[in-house]
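Take a look at chain A:
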Amino acid sequence: GTSGTTTKLSISATGTDSLPFMAILQVGIDKGWFKEAGLDVDLYNGGGGGNTLRVVTTGDADMAIAGNTSVLLAARQAGSNLKIVAPWFQVNDFYWIAPSGRSVTGAKLGFSSAGSSTELLVKGLEKKLGTTSQAVGTMGDNWTAAKAGEVTAGWAMHPFVTDKQAKEGAQVLVAARDQLGDTPADLVAVNTDYAADNPGNIKAFFTVAERLNKWVVDNTDEAAKTLAPLMKVSPEVMAQSLKDTPELAKAYSLKVDAQALDNLSKLMVAAGQLTEPVDWAKTMDQQYLPENVRATL
Partner candidate 1 sequence: MAVGVEPSQQAPPKRLPPPWGARWRAFQRVPQGVRSAAASAVLLALLFVAVQIGVASGALRQTGLPLPTEVVDGTLGLLGTGGFWSDFGRTCLEIGASIVAGCALGLGAGIVFWKLPLLGRVFEPYLVSFYAVPLVLFYPMMIVLVGINAGSIIILSSIMAAIPLALNTRTGLQGIRPVHLKLARTLQCNARQTLFSIAIPAAAPMIVAGLRLAVVYALIGSIAMEFTTAQSGLGYRIRYLYETFDNTTMFANIFVVLILSVLLTVLMTLAERVLLRGRR
Partner candidate 2 sequence: MEGIHLNDVHVQFDHPSGITIAVDGVTQRVPPRSFVSIVGPSGCGKSTLLAVIAGLQPATSGSVDINGRRVTGPDRDIGVVFQEDSTLPWRNVSENVEFAMQMAGVSKGERAAKAAAAIELVGLKGFESSYPATLSGGMRQRVALARTLALQPGVVLMDEPFAALDQQTRIFLGAEVRRIWEQTHQTVLFVTHDISEAILLSQQIWVMSYRPGHVIDVIDIDLPDERDASIVSSTRFNELHNRVWTSLQKESMRGFQDVETA
């Protein structure tokens, strides 16, 4: 943890080793771009929203990038020292994949666990498609359960989807985006004390983040090669999965999508995770974002 004015920024993020839009932070460190911006960045990989965020509430880290529902629920806790400052990865890149030959009608869809983003989506899909659901766990567990016939399809994201398509003939049974529209996958929250002391650091962070996003969009092939070893997949799979990511330019951009935020709030209310819709104008403090990406909420 850091206190007072500093050049250090500790980031705690979920999935830096499995999700490319998180792994770009590591790329930023490796390429020295944060250093150039005068930031000494330190990256934690938190396993799941609970840990990722707790590390920030305890002051171990200054910034958390974690699953949408966790961040929202944590920030709404009484006496919370978390402040939501931005959305992260604003396309709906969740899929339900299955071995070939499965049908959506009467399907049982696996999700990770209660209270998670996947539960949110699965609840939405239940209403739209008349499916049922079952808590299973990680992407790996879901794919295993799908193959074993315990569920019809399991949740997955890129590049896992591509990898299983390539290696094991997985097929996308449901693409959540088609059914439910976009939501931000993650939200960025900062420790309020840190933010008060070091507003410049957070601003600098977002500048570098935009640079990284742009790098992915403009140099997709190079990005695939750089990210592949971090994801432990082959460069081909990584390249393909970036290609398969819907609206890459929107996905890898900080430009706030008000509609996606609204959609998230609606889904959470429908899933019973919230009792009333989120007032984003109050909940999300956009002051640290570059002016050109802010939105009126």
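Observations on the structure shown:
Everything that follows uses one rule, which is that contacts are C-beta pairs under 8 Å (C-beta built on N, C-alpha and C of every residue); 3 or more make two chains touch, one makes a residue touch a chain; residues count from 1.
Quick note on selection: all candidates are chains of the complex that A comes from, given by their letters.
If you're wondering where the values come from, they're calculated on a predicted model, not measured in any experiment.
For chain A, the touching candidate in this complex is 1, chosen from 1 or 2. By the touch criterion stated above, chain A contacts candidate 1 in their complex at residues 48-50, 53-54, 57-59, 69-70, 73-74, 77, 80, 113-116, 134-137, 140-141, 144-145, 147-148, 150-151, 273.
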